[in-house]
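Heads up, one of the protein chains got dropped from this complex, but the rest are sitting where they should.
A, B and C label the chains in the order they appear, each numbered from 1.
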């Protein structure tokens, strides 16, 4: 046994995030850690990584009792972690980020040549085209995640912890990652793997542990359980019908985009959306989907082309007018662009729709409170107090707050960019049904996602983008993972 | 010289009566303390000065405090302020403490005038130092004459030019202090005096911020821009140190002389040693004014009089002479232990 | 509670041992208002240190003394909440004070008109700051640093670095008279505090202020008019500087173009930060600023009363500010 945790308890104020959890990791095994949002997975891993100190409990690494008081302590013990959130320095290069804190030196100076060589070696393993000298701020999120993975690998760890590494990766990159994990396993590296994508687990994991509400629920060999069983263990109840039926009641066109272009991001985009329709956007990282949505919404206006909203030509210079007209945009990166992290949950939810609650210049707290309560209940947001800062929520619950925000804003057309990124199965299912219900109420919905099954599951139509252009369109019936992937890779 | 008549003016008005009358008025608390204090012969003096942001003011603060410490029967409370509003607040605090007299160097004449009225209202004798007030409602004023400084510097400048060039003509540089009333008055006095000599041209007037460093940089640059300079008018001795250094660096010591203001030890030293460039005059502007104010305050409180004013009370107005210190008389004024 | 998914309230009850609602409240209170404790401690110490401190006259004096910087600090709170800073307030006070006095003295305006001109000038300077920061995309620090020198220069130039004294003694009423035992400036300060409190806590604008300071990109994408909010914050700050100028010039019936308001920006910023507002924006409270300013006021008041040497007053003040802020952090 390379790692053993006994009776770990961790509290944040009054929230008990980890409640007497025992956990064992054997040498050379890939151990999945699963659980709903807020179950305590990341917290448990951060304890191993030296980010948090447990309130009580013991940790043994390779049989020896260890007090892991800081990230560098953890590194010294041969532990390396890929955090759920990206942790990169924007104005340093790829290679500087990878070797941050462990720069190769020559006579006291950084040996940039060696650093570049080592970086290229790592990149080659991943079979990627990444410039070691590119600044991290210029990379897409997916590419940044790859840098995070390379950074963790460069430590040559004995224990590798991966907290939802695939959440922002495409299928291709994901399969590359799995190949790599197999390789590491052969080298006797032990891996803890956290993911909400249950099908993945079967491919690469040996064992799994389920956490629920901070408590240990089960540890077992993965082949003895079906995905369905694991999902049930996570939520503690039966889970059925993952995807709702595809909406059928399609109305008249509400959005039409003609020849939209933004140099460097996307080129000559044409499509239309009807009331009650769910339109999916598929593609690889950097295909330009997020920028397209952002441009229509007015976040960063396009250079050329027209957008028609209910037949009327529009050109939003900022999101203000867009939101007034009934646009809502749940962005892909909730921490950077979706939420005001230090603000309360309540204030985040009503931020775009404060106009609704204006009475004589003041915010009418009563009706505001009612609406917020409603959303918290509908979306099942797990919180302790609606006035607590949103940054203290788990990733999945933060995502729900983003959704709640646009639901309160009486949105008529929703842009969901990676709506289920980092969300557990239970919550995913809820969100699919929610999206479907929105469509059934006659709203227009655009879903951008890198998870093919969910696009296939819920969309009426799927557009595939490749390199800034639309490279294919499929109806619900025509679409399959194979054709989408072919179009996404430019074939 | 022609300013002898304004050197020591005295105005023995009946201000004391005023004060006493008011004392018997409704002013209760401060009044009572004052009475009780005076009965055992110890007094508290409140001293309000501008913050020590340059050398002269630093010496002023120190001298004043030293004087207050010298008197055994005096307790004092010293406050310094950066701006008039703060000074006004400081004085509120002094009145609250129930001081028996206040010595004040107002940051701005106009701004502290209402404050002076309030001190009078509280029945506390005010000894106003250096800068005038727009009221006569104070016990005594000890004047430093900023306008006079500029004026006397002007005189010496003209004399120096005549001596060097044979006629009152030449190119003059002015290095001024931080923009303020003091600076403005000195400039004005200087300009008013040389206005009668149309051949004297001020070729540059730049700020030296009352510091040697800023003056050094400004003078270096001015020296470059002007191939011909006959004299420099420095509004402050601190700045003169920097100006002298700049002229030395440019190796133009012979070309020009300096008329300066302040009465600082280092400048006296230069005169004694006869260094080049020549500083022909430093018009004293004694940082002992505050100390004199404290001294007078003790006399006023004890009901004493000044020598030479037998039987009279302390005058209402005392304007100190803007004494020109020149290489000729410098030995009489030089005190190696002085702090300024 | 019949639902399997536990509701938030249920969770709390489940996890915390028992009736520690009070404890939770205390924690929240401490996190937000610990500056009040620092104030209380300082207040008690000051009362012990000087017999004069607790006299009614001293307390009302103190309140009047802080009212100007207090008003500035309130305006500064808005700017710091959006993640900005305004180094120009001291100079703007001098400039708007010059406008008020010059309107009366040089242009014969009535007191009322003169004050209006002054307030308008303050808003205008704030507008320029805001426009340069938002449209010019120049860091607030550098924009307002430039404005600091520009506004001071303008005042100096107008009055040849001198002072302008008023002629109408009615004008001095604002700064000097009492109403029900309290100086008028204190009422002005209280009114500014109350209005600002309402603005920040009860209106959409207030939410927007916090949103822009917390994460301006997210605020932008949530339809918050970040440009307008930013400009408004700087205009409020300019306006409070002008209000401060009216009180200050009225108190002394004059303005000194060279020294009025000098270094006020540092005291105002210090008050805001001591009050617990985060310098990077998004977090802070008006009440905190009020107590921050009270702490600064007690400090300089007690040092005057105790006759501490002016040379070391700076050191004492600096050290106590650090201690006050440290005290707060123990949460």
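Couple of notes before you dig in:
Just so it is clear, contacts are C-beta pairs under 8 Å (C-beta built on N, C-alpha and C of every residue); 3 or more make two chains touch, one makes a residue touch a chain.
Note that the coordinates shown come from a computational prediction; the quantities given were computed from them, not determined experimentally.
Screening B:77, B:176 or B:282 for touch with the missing chain picks out B:176. Among B:68, B:222 or B:256, the one in contact with the hidden chain is B:222.
Note on the undisplayed chain: of the listed residues A:19, A:344 or A:489, the one touching it is A:489.
One of C:93, C:221 or C:273 touches the chain omitted from the figure, and that residue is C:273. From the set A:92, A:250, A:314 or A:434, the residue in touch with the chain omitted from the display is A:92, counting the whole complex.
Chain B residues in contact with the hidden partner, per the touch definition given at the top, are 52-55, 57-59, 61-62, 176, 179, 203-207, 209-213, 216-218, 220-222, 224-225, 238, 241-242, 245, 249-250, 266, 339-340. Seen across the whole complex, the unshown chain contacts chain C at 132, 136-139, 141-143, 145-150, 152-154, 156-157, 160-161, 266, 269-270, 273-274, 278-280, 309, 311-319, 321-322, 325-326, 329. One chain is missing from the display, and on chain A it is touched by residues 49, 51, 70-72, 75, 81, 83, 86-92, 96-97, 100-103, 105, 108-110, 128-131, 134, 138-139, 151, 263-264, 284-286, 467, 489-490.
The rule we apply is simple: only the chains that are shown with their structure count from here on.
Taken together, the touching pairs link the chains end to end in a line with two free ends. In this assembly, A is the chain whose CA centroid lies farthest from the centroid of chain C. Comparing per-chain C-alpha centres with the mean over every protein C-alpha atom, the closest match is chain C. Averaging Cα coordinates per chain places chain B and chain C 36 Å apart.
Averaging C-alpha coordinates per chain places the centre of chain A 41 Å away from that of chain C. For the pair chain A and chain B, the distance between C-alpha centroids works out to 72 Å. Counting partner chains per residue, chain B has no residue touching two or more of them. In chain A, no position touches at least two other chains.
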